[in-house]
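Coming up: chain A.
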Amino acid sequence: MSKKYLLKVKNLSCERNYKIIFKKLSFILFPGNIILVDGENGAGKTSLLLCVADVLDYTGNILVKNGIDNLGYVGHKNALFENETIFDFFAFWKNIYNYTKNYQDVLEYFNLIDFIETPISLLSFGQKKKLSFARLIMMNSKIWLLDEPISGLDEKTKQIILKIIKKHLSQGGGVLATSHQNLNYFDINKTTRVKID
Partner candidate 1 sequence: MLYSNKSWFAVSFFLLCMLIFPLSLGSSEGLLKKTAVSSIWICVLFANLISLESLFKDDYQSGILLQYKINKIPFSIIVATKLISHWTFTGFPIIFLSPIFLVFLSGSFNDIFGLFFSLLFGTPLFSLIGMPIAALTLGASTRGPLLIFLSIPFFLPIIIFGVLSVGSFNSGTYSEYYLLCAILSISIVILPYITIKILQESLK
Partner candidate 2 sequence: MTEEILKFISMGGHSFYIWTAYFIPLTLIFSLVITLRSKLKRIKKNETEV
């Protein structure tokens, strides 16, 4: 296993609300690979992502490849300021991530160019999801943590987001995703499944 890993998780255990959520999980994320976290509702899939993101307390080792200091995260909550326009959104996060390129391409890719002056509270669920992915692209991180990335979306939006994920993988990025739907869209050889029970 001397290959270069992006993320190495060893004997990860997590306790939340004085209950053990999962015990001794181990997996390794290689560049270009995707790890799918399976498990029933309430099994602790989100908790796993939050442990990796260093939000929750955990025991065990989480090693992130040197040089990666930022993890991308898209969660259940879209983390958007509801009373701002898309323009404000981009202006704000552009500064935070030092994104120097023009964000028009991103907007065009997500079909959001017509809505640039629309308040975010008026957008649909799919559009909000697309916005969180747009932030992910601006962030330019190697590792993405995706919590139910495509659940509840229509077919068209789903394809757009899957395409983005595939592009990220092809560029040598890694994805850690949870889903209670079967995500069979990825190369079997590059997919690892982790089961939480």
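In the analysis below, a contact is a pair of C-beta atoms (placed from the backbone, for glycine too) under 8 Å apart; a residue touches a chain by one contact, two chains touch by 3 or more; residues count from 1.
Selection rule: all candidates are chains of the complex that A comes from, given by their letters.
Keep in mind the model is a prediction, meaning the values are calculated, not measured.
Participant: Pick out the one candidate among 1 or 2 that is in contact with chain A within this complex.
Facilitator: 1
Participant: In the complex, go through chain A and note every residue touching candidate 1.
Facilitator: So the residues of chain A in touch with candidate 1 come to 16, 53-57, 69-71, 73, 75-84, 88, 92, 96-97, 139, 145.
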